[in-house]
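Let me begin by presenting the structure, written as structure tokens, before commenting on it.
What you see is the complex with one protein chain gone and the rest in place.
Order as written gives the chain letters A and B; numbering starts at 1 within each chain.
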Amino acid sequence: MMKRLLILLTATLFLTASWALAGPVKIGMITTLSGGGSALGIAVRDGFKLAIDQEGGKLGGYPVQLIVDDDSRKPDKAKQIANRFMKRDNVDILTGIIWSNLAITVVPKAVREGVFYISPNAGPSLLAGKGCHENYFNVAWQNDNLHEAMGQYVKDNNFKKVFILAPNYPAGKDALRGFKRFYKGKPIAEVYTKLGQKDYAAELVSIRSAKPDAVFFFLPGGMGISFIKQYNQAGLTKDIPLFGPAFSFDQTILSAVGNAALGVMNSSQWNKDIDNPANKRFVADFKKAYGRLPSLYASQGYDAARLIASAIKAVGGDMSKKDAFRKALRKADFDSVRGNFKFGPNHYPVQDIYIRKVVEDDGVLTNRIVTKAFTNHSDAYVSQCKMK
Amino acid sequence: MNRFQLTLKTCILIAALVILIGLPPVASALEATFYIGLFSRILIYALAAVSLDLILGYGGMVSFGHAAFFGAGAYVVGILAFHGIEGSAVISWPFVIMGTDNALISWSVAAVASAGLAFVIGAISLRTSGVYFIMITLAFAQMMYFFFTSLEFYGGDDGLSLFTRSRLGHMDLSNDAAFYYTCLGLLIGFLLFSRRLVNSRFGMVIRGCKENERRMGALGFPTYRYKLVCFVIAGAGAGLAGALMANQTEFVSPSLLHWTVSGDILVMVILGGVGTLVGPVFGATVFLLLEEFLSRYTEHWMLFLGPILIFVVLFARRGLYGSFVERKADNG
Partner (left out) sequence: MYLLLFCQQFLNGLQFGVMLFLMASGLTLIFGIMDLINLAHGSLFMVGAYLCATVFQQTGSFMLGLLVALPGAALVGIVVEVFVLRTLYARDHLDQVLATFGLILFFNELTKIIWGPRALFLDVPEALSGTIEIIPGAPYPTFRLAIIVVGIIVAIFLYFLITRTRLGMLIRASATNREMVGALGVNVNLLYTLVFGLGALLAGLAGAMAGPLFAVEVGMGEDILILTFVVIVIGGIGSIRGALVGAILVGLIDTLGRAFLPALFKLFLDPATADGVGASLDSMAIYILMALVLAWKPRGLLPAHE
């Protein structure tokens, strides 16, 4: 049995050894498809795939091959997949990572080795500032962006006593820092919760006793769902308005939160009602292909693919022209579903950020754009980037 | 029968050794260098699993918190390298420890630090036994997990990147093959050491404790101290594995200390065969290869991995290696 197993192992080892073939542009997607947070990875993948399917297996008119693998949100596994994509499959482009810590593990080494990395989600400050690289592009946002927009909006609307909370980990601290950067004033309380916390009864009592006139929170994933539900159950929704980034009011989340989210203001760089042809086509095709409304993450995956398509087209499908490809990416000559889009010097987006409101539309909870918080907004780290 | 088993075992071990030694050149020749990285990772987990088997299979101490030592070792290397780049001191009082990326120093410190951690955790945990021991080790690992998560200076949950791998004399560890052989060498070294250990008088006492601790106590052995020493050695082994893991991924983060990692290491040991030393190496290999290959074919790979684990428990009671190769209790 053991022997047979060994033979089997050696056989697979040899069989899966690669033959590098010239042909389609190879794109490796490392994303989270299992375990907690898999909804995000699946959305990014589906959005990305939609762009390829729209062209019938091509991007920018040239055939592409998309290889997807599940990182299970483990940094060492993500690293290993990246390694395989680069060494075995000889991919030209990597994409797909959802979480900042995984991006920091994988990206710096990959781009140093000459692969392009297009981030559809994570936008850590390190890679926007000191660690920026000519082969790294982010089509989503810098992590602080949406929080900054919310800070601006809350300040513009004269909320004087703001209570802010986030989980006790770097992204949480960045979020509150980003909020304060544009809110300018001093919040009346700043609370850090446990990562993965489910029960917020204690925080809700603190909020009630602090009597703020606004609450800003950043609690991604299930934490946010639990928080919003409990906030509503405690009867706070009608007294103290809630503000947060789009992550907790995304299409995937709204269906789980229900009416508790109704009327809440949140910040986003995209919404399905942004009026441009690219977006209309994306929303309609996505609904047709997958039978559900696209989420923010799907739009980012789609834009990542469309950006890549524009650059592939510019180099005529020849991925050996790296400099030309990079130049084409930098131009961002594609119709983003969010309208205005260009890259700053650190290859992070310069874009508009909107304030949306959760509304009910035909019995389905969704977001509607209320106003624009920023026009052509960049990020706070761009000056630290030494890239020419 | 006995003779046949002995030869079967020897054959398999030699075959495994040949495959492992021959892997880098073969993989390079086939332009499949990716497998060198994959197997480095396997060897590292194998080292951690063997160290767990030492306390689990021979001492009967079921630790569900082995990731604490694994992660601590990794963090030691990460933190030393971080300060090494900056040229600053890790601590400046009561004595100065400068940062470094010298493998001999940082890996040793990793092993010693993990051993120290194991001493503290073991000293408290070994007061309990059975299920309580499982749970208290888990509790300590969780504490460490949250500790590193909130350690903002070293990146917290985002982790800490190493800019290069450690330096080991004139060897260039950033060369994957060199690093692979380093891992292999350390694993074999630790296996040989463990084999001697479990067959020594010390090992006999430890194994006696697993069978019947009260009797060993009655025979006059200070069983608590013996078990603690064994726990500390296992902690050092896991710390060393962590140090290698930090180098393999050139990155450390609290996810290395997550309770599922403790679970994974435990699964590798059981899958390979508890109390066989070599078994966990096979366990780690099979587990990680399954994870690697299943996830390539379907995103629902866990749907298959789960039942495979259950089948192994139900039908291969002593693990893969234990059931098929080494039917009786192993002397390592």
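Basically, contacts are C-beta pairs under 8 Å (C-beta built on N, C-alpha and C of every residue); 3 or more make two chains touch, one makes a residue touch a chain.
All of these numbers come straight from a predicted model, not from anything done at the bench.
Under the touch definition stated at the start, the shown chains contacted by the missing one in the entire complex are A, B. Considering B:Ile19, B:Ile97, B:Val112 or B:Met143, the position touching the chain not shown turns out to be B:Met143 (whole complex).
Between the chain not shown and the residues A:Ile253, A:Ala298, A:Ala311 or A:Cys385, the one that touches is A:Ile253.
Only one of the listed residues, A:Asp71, A:Glu203, A:Asp303 or A:Asp352, touches the absent chain: A:Glu203. The chain that is not drawn here is touched, among residues A:Gly35, A:Pro63, A:Gly263 or A:Pro345, by A:Gly35. Contact between chain B and the unshown chain involves residues 56, 62, 64, 124-125, 127-132, 134-136, 138-140, 142-143, 146-147, 149-150, 152, 259, 263, 266-267, 270-271, 274, 300-303, 305-310, 312-314, 317.
Where chain A meets the missing chain, the touching residues are 34-36, 38-39, 42, 168, 190-196, 198-199, 201-203, 205-206, 208-209, 221-226, 229-230, 233-235, 252-253, 255-260.
The criterion applied here is as follows: only the chains that are shown with their structure count from here on.
Here the CA centre of chain A is 34 Å from the CA centre of chain B. Only residues 1-3, 5-6, 9-10, 12-14, 16-18, 20, 33-34, 68-70, 72-77, 79-80, 83-84, 86-88, 100-101, 104-105, 108-109, 124, 168-171, 173, 194-195 of chain A touch chain B when the two sit together in their complex.
Interface residues of chain B facing chain A in the complex, by the touch rule stated above, are 12, 15-16, 19, 27, 30-35, 37-38, 41, 146, 149-150, 152, 155-159, 161, 245, 248-251, 253, 255-256, 282, 285-286, 289, 291-293, 295-296, 299-302, 320-321, 324-325.
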